[in-house]
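What you see is the complex with one protein chain gone and the rest in place.
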Amino acid sequence: MNRKILAIIILFFIPILPIISTAETANLRGIDTPNDNGGSIILEWEVDTEFPRIKSYRIFRSEVTIGDMKPIGNAEPGVNRYIDNKVTRGKGYYYIIQTIYNDGVVANSPMIGPVVPKAQWFDKSLLPTAGGVLIISGILIFFIYHAKSGKKLTIRRIPGLEAIDEAIGRATEMGKSILYVSGIGGIRSMATIASMNILSRISRMAAEYETPLLVPCSDPVVMNIEREIIRNAHMDAGRPDTYRQENVFFITEEQFAYAAAVDGMIIREKPAAIFYMGAFMAESLILAEVGNVSGTIQVAGTDSITQLPFFIASCDYTLMGEELYAASAYLSKDPLLLGSLKGQDIGKLIVIACIIIGVILQLLGYQWFTNLFR
Amino acid sequence: MFNAIGIWVAIGLTICVYSFLYKDNPLFKFAEHLFVGISAGYLLAIAYHTNFLPYIYYPLKSALTEGKYREFSVLIPSLMGLMLFSRFVPRYNWMVRWPFAFLMGYSAGVKIPVIMQADIYRQIQGTIQPFGDKSSLWAITNAVMIMLGVICTLIYFFFSRERKGLSGGLSEAGIIFLMIGFGASFGYTVMARISLLIGRVDFLLQNIPFINSIVSNGR
Partner (left out) sequence: MKRQIPLIISFVCGIFMLIQFFIPHPGFISVYRGILNWARIIGVFALIIGIGTLVRLHFRRITRRSPGWFYSVVVFAGLIVTASAGIIGGTRGKLFVWIFQNINIPLDATMFSLLAFFMASAAYRAFRARTLDATLLLIAAVIVMFGRVPIGDFLWQAVAPQSWVDKVPFLPEQVAEWVMSGPNMAARRGIMIGAALGAISTSLKIILGIERSHFASSSQ
């Protein structure tokens, strides 16, 4: 054959070859992202290992079948996935992926579509979490209402909680006030909510003994609720006349300004008992050390793990973690609330069982059980 | 000038706060009250710009002037906010409970799944995952120790059983783990706090001219 013609034919085929090949191998697929709010589409394609000459991929999108393809993003060679986040739920989209080679040649994949992003009504990836919530809540609710049947529950002694009575008694004997610090957490911290429940019990006892209770607050919402709690406690104790709303007041949300002010109160008001219950950060020790030096009886309770050592070192008694949440039930002696403590114990047994089963399965080489807890 | 005054103010206040270590005194009282006043004022200003204006004032303004009637929805929470003031009117003070019920219900519900995932599931997973790595004896021993530690600590928190027999022994072991854990976290923070103190002392040394001249002459 004439060499010239052969050369022309070869030159003609070189740029076409990759086009044909990539069009075949790119194998573009588009799917609606599962478990989302309908705000994205996932594009996937096969990385072409035969062509290490790929420079990059370019993704095009259109909202109609023909034409109007606009570039929406790029992907590096070796990457086989692109998430299109700029889509509207319920609309159809068409895609093309363009492979760009080092020598400047470009090749388009066939167009795919329409891919319609949809919102899901349930995030299936959260199924194990939902199961856990249902099981734990079911157990707790069962034991709460089971307790109603009148079956007696034994609850072990918790020294920190018995100390609360002792501290209030001491303040009453000395004719001095009680200081209640509910931490620096806001209403969204569960420790703060637990603290408010404890406050309700303590303020009732204080109201019965007519011992003044001072509550400096660091969160305005918490302060408002605590005022109501204390007012209710006084009514329950049959002493609405002794309720002093000015004893519950806001100082500031600023952590250390709050700590400075409470330190000042500890030194100047000289309360006979101080309770620190709730969520705390670094100010914990600034408060508890000053209280310790002033010789006050101090009972702390928190689930802030980093602050527990400081409370343990500075306070007479410390409620750790779950004990904080158990306190209100324990102090109230209400069977419904005590029932929940039994439920929590069963919860812990389930957790221990899960750990043991998980360890055995993991040792046997089964990963699926561990993956449930992701 | 403005800056020079600022540095002197900062030096003075730093000394006022440290004077508390000796005992409560007028200098500390001054610093404490100033701190409270200023931080409350700061809070008010920030709340005005980041909460009041964008979430109450502007929506209402656009509802009234631009006819965006949907924005009137801010009236519902505003009304709930106003209900907080009903406490001051004895006849209507029951109204204060509505916003409280809303806030408490909302906080209680939003936390349950988050806690389930982060504080229970992740911790279980973290405890069993290391058993997959059977390459070294040390790794497995450590994993066993952590697992026993977690179980004993959990048993320590049992409420419906007296601490007797096996559960008593395990909960004793739980206390040992707890105390070592607390000690470790105590020790871990010591250096960070000392470096804060060094930072403050350094600030004083750098900025008090008299001390600064001695320090720099000595260098």
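Each chain gets a letter, A and B, in the order it is written, and its residues are counted from 1.
Rule of thumb we're sticking to: a contact is a pair of C-beta atoms (placed from the backbone, for glycine too) under 8 Å apart; a residue touches a chain by one contact, two chains touch by 3 or more.
The model shown is predicted, which means the values in this text are computed figures rather than measured ones.
Only one of B:L64, B:V89 or B:I175 touches the chain withheld from this view, namely B:I175. Listed residues A:F250, A:F280 or A:Y317: the one in touch with the omitted chain is A:F250. Of the candidate positions A:I229, A:V299 or A:V359, contact with the unshown chain belongs to A:I229.
Panel shows chain B; residues 2, 5-7, 9-10, 13-14, 17-18, 20-21, 29-49, 51-52, 55-56, 73-74, 76-78, 80-82, 84-85, 94, 97-116, 119-120, 123-124, 126-127, 142, 145-154, 156-157, 174-191, 193-194, 196-197, 199-200, 203 of it touch the chain omitted from the view. For chain A, the residues touching the absent chain in the complete assembly are 35-39, 89, 119-123, 126, 129-130, 133, 136-137, 140-141, 144, 187, 190-191, 193-194, 196-197, 200, 217, 220-221, 223-225, 228-229, 231-233, 235-236, 238, 246, 248-252, 254-257, 259-260, 268, 282, 285-286, 289, 292-293, 303, 305, 308-310, 312-314, 320-322, 324-326, 328, 336-337, 340-341, 343-344, 347-348, 351.
By definition in this document, only the chains that are shown with their structure count from here on.
Put simply, chain A touches chain B in their complex at residues 126, 128-130, 132-133, 136-137, 153-156, 158, 187-188, 190, 193, 221, 224-225, 227-228, 251-254, 256-257, 260-261, 263-264, 267-268, 305-306, 308-310, 312-313, 320-323, 326, 330, 341-342, 344-345, 348, 351-352, 354-355, 358-359, 362-363, 367, 369-370, 373-374. Across the complex, chain B meets chain A through its residues 17, 20, 24, 28-29, 31-32, 35-36, 38-40, 42-43, 84, 87, 96-97, 100, 103-104, 107-108, 110-113, 115-117, 120-122, 124-125, 127-129, 131-132, 134, 147, 150-151, 154-155, 157-163, 178, 182-183, 185-186, 189.
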